[in-house]
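First up is the structure itself, then whatever we jot down about it.
With one protein chain withheld, the remaining protein chains of the complex are depicted in position.
After this line comes chain A, so read on.
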Amino acid sequence: MKKALAFLSLLVIFAALLLATHPDYGIKFGLSGKDWLKYRYTDQYYIEHGIEEVGGTNIVTDIVFDYRGYDTLGEATVLFTAIAGAIALLRPWRRDENE
């Protein structure tokens, strides 16, 4: 019963996502021309001004380390946390004090 319900709600979510990514109702794919400027104006800005504002010729690194450098700092922290968590959980068990 629970499983059937879970499966059913997965189907509903899947249908909703299909609707949201259908070009007639939701997100369009393969944008070009006017649509590009309408939906990807931020990307256009990075492409146009990236070199002069940041100085790197690689736009992805320009964005990841300059425009959105704080997110990269966050990602580094995620990695650090994951490592700290993994070694914290894989440490040897504490022994009983009277041992």
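Points worth noting:
Here is the rule we use: a residue touches a chain if its C-beta (ideal position, glycine included) is under 8 Å from a C-beta of that chain, and two chains touch if they have at least 3 such contacts; residues count from 1.
Definition applied: contacts and distances are computed from a predicted model.
Missing chain, UniProt protein name: "Monovalent cation/H+ antiporter subunit D", from among "Formylmethanofuran dehydrogenase subunit A", "Small archaeal modifier protein 2", "Monovalent cation/H+ antiporter subunit D" or "4Fe-4S binding protein".
Within the entire complex, the positions of chain A that touch the omitted partner chain are 16-17, 19-21, 25-27, 38-43, 45-46, 49, 53, 66-71, 73-75, 77-78, 80-82, 84-94, 97.
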